[in-house]
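Single-structure report; data block below.
Only a single protein chain was left out; the remaining protein chains are all shown in position.
Now for chain A:
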C-alpha cells in the first residue's frame, strides 16, 4: 500500500482525499499557493509545502514543482484530484518516469481520452453509441458546411482538445456556421495548442447522465451506476443526483454494461467516468470520458456505500478490486448541490471575506467544505467553496431534506448561489424530474 501521498490540489477535494488517507493510515503531503496559506487542506495534511505564487500557472499547474516536492517529501504516490494537472497526460508520464505512483490511469489512456476525436473513435470501436457526427478532424470551412448539411441543423461545433465548455458552440443555421467554426478553431488553437474541430448533431432536450467505473490492474471492471448532472450553468454542473430520475431500469443496466465494455476495451485502470447525452427516447450517446475523480463522486458513494478515493488508492497500489457487480445495489437517493461564491442571478464570481460560515447539520447531510468562518475567498481559483450532499430513502425525501439543509445554510460576507439552489429544488419541474441541460434557461429567471 501507499505510504506517503502528495495531493497536488487544493480546496474541498484535497481535504476529501486527506480524510480517506487518515482512515487508511497513509501519510499526507499537501501543496499550497501563497493565496492558500490558511486553507483547510494545509492544516489537515501531515506536512505542507509552498508551491508558488497565487496564479495557477505558477502554483497548482507547476508539474515540475509538484514532482520536486514529492521527491523532497520522500512520498511514493501523487493524487491529482480533479481539474489542474489531473487530466494532463504529460504530468502523469512525468510521475511514472520519476518513479511515483500516479493515482489515476496510465498516461497513454489520459492522452487518448483528452483528444475528443480519438475518444469518439475508440468508443465507436468498443461498440458504444456516439453522438452522430464527423469521425475525422475537419480543417476547412467548406468541409464543415458539407458535413453540417449532412448531419442536419442544429449542430454542435466542437474543439477536439476542448473541455469545460470552451471551444464549442451550438449552430442553428448554415449562415452562422462559418463564423462559429473559424472562431472556435482559433480559440482552441490559442488555448489548447490544437485547433482540430469536429461536428456533432445537437441533441434536443438532452440530459447529461454519466456512469462511474472502477477498474483494477488485473482487468476486473465494475460500474457504480449513474449520476444525472443535467442542471448546469455556463456548461458547468450545479446540481447532481443519483440515480437518474429519468432512465428506466433496462436503460440503466444497458448503460452500465456499455460503460464497463468501453472501460475494458481501453484497458483503463482506476476510477473514471463515462459521460453520456441521453435524449427524450432514452437513446444514449457517448460524450466524453473523465479520467479522474469527479466533483460529484460523493452522491455515488452515498448510494453505494463505497469510498471511491479508497478504491483509487487501493487500485493504484496494485490491489485487486474486492467487489463484484452482483454485490452492488442502489441504496436510496442522493443529491449534491455545489455552493458557489457567485451572484445567484448573473452567476458572476463574488470573491471576498466570509464573516460567518455555518453549514447545515442533521440526518442524511454530508458537507464537503473548503472554507470557514472569517475566511478570505480569493479570486484566483474556482468559485466552488463547498458541496452539500443529502442522502434519503427516496427522491422525494431527499429533496425535502435538501430544502431544509439549504434553508439552514448560512454564509455572510460574500454572495452565494444558495437562493438559486433553493429555487431550483422547490420548483415543480425539478420535483417532477424534468431535468434537462437547458433547465436553468427554461425555469430559472
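Worth pointing out:
Everything that follows uses one rule, which is that a residue touches a chain if its C-beta (ideal position, glycine included) is under 8 Å from a C-beta of that chain, and two chains touch if they have at least 3 such contacts; residues count from 1.
Please note the rule applied: contacts and distances are computed from a predicted model.
The chain absent from the displayed complex carries the UniProt protein name "Acetyl-CoA carboxylase biotin carboxyl carrier protein", chosen from "ABC transporter permease", "Molybdate-binding protein ModA", "Acetyl-CoA carboxylase biotin carboxyl carrier protein" or "PadR family transcriptional regulator". Per the touch definition above, the residue from A:132, A:163, A:349 or A:372 contacting the chain not shown is A:349.
The chain not shown here is touched by just one of A:316, A:341, A:354 or A:371, and that residue is A:341.
Although one chain is not displayed, chain A still touches it through residues 234, 341-343, 346, 348-352, 379-383.
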